[in-house]
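The complex appears here minus one protein chain, its other protein chains still in place.
The block that comes next holds subunit A.
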Amino acid sequence: MLGLSSLKPRLPQVEAARKAVRAAQVERYGPQHDRRCWCLCCAREVRRHLSHGNVTVLHGGLLEHLASPEHKKATNRFWWENKAEARMKDKFLISPQDYARFKKSMVRALDSYEEKEDEVIKEMAAQIRAVENSRQEMVQAALEPQAVPDPEEGSSMHTSWEESHRQASSSSQQPLALGLPPIPELDWMEAGQALTFINHQEIPGVGNIHSGATPPWMVQDEEQGSGDQPIGPSYEEFLKQSK
């Protein structure tokens, strides 16, 4: 009864696939979904899960194979040749009705998966909107003329500039890489550092580094009277050196 010992490990795989007939599961595609399993009866490898695009239907491949007519023929032959127990044989076959049932549940699972993904994206959009709102509020608070000048009234960082970056170059980013919303990434910075805001007066007409103005250290002050004197050592110092 050589056939039976090699059939035993196959059984749990088939059972798992059979459960999927009732409740198909859909997952995001991952490299583990490319694994194949060995069908003893047909003596060939079969793709275990069914993948399309970036989603995978678990056990889809195996079920498809088990329901196929050539597998049925091969199974019958296998059982006849190896004189295996007839009861076991049925366990390794999927009837066409079962397969049709699986297809229906698969469609349902795909729909609910899509719904879930949409929800996640909506949640993230809402989060970004909330963050943007708080950012606007902070800008308002900072621009309001302060009745009591209190420089210690720091403004804590709510948002990260990453968010504006992401909006600007959204095309180059991966679609579902927004797994972590921007807020938690601030970690130590958010808790530790509320940077104090300095409200320096913008003097119109005088630029700054961003506008390409002359740096202060290059600006000639009136105090520099040293330009009047000739450059170089005085006569006495020159004599001292030559001695």
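Throughout what follows, a contact is a pair of C-beta atoms (placed from the backbone, for glycine too) under 8 Å apart; a residue touches a chain by one contact, two chains touch by 3 or more; residues count from 1.
In this text, contacts and distances are computed from a predicted model.
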{"item": "Among \"Tax1-binding protein 3\", \"Proteasome subunit beta\", \"Thioredoxin-like protein\" or \"Nicastrin\", UniProt-listed name of the chain not shown", "value": "\"Thioredoxin-like protein\""}
{"item": "From A:8, A:200 or A:243, residue that would touch the chain that is not displayed", "value": "A:200"}
{"item": "Interface residues of subunit A (partner: the chain not displayed)", "value": "135, 138-139, 142-143, 157-162, 185-190, 192-203, 206, 208-210, 213, 215-217, 221, 223"}
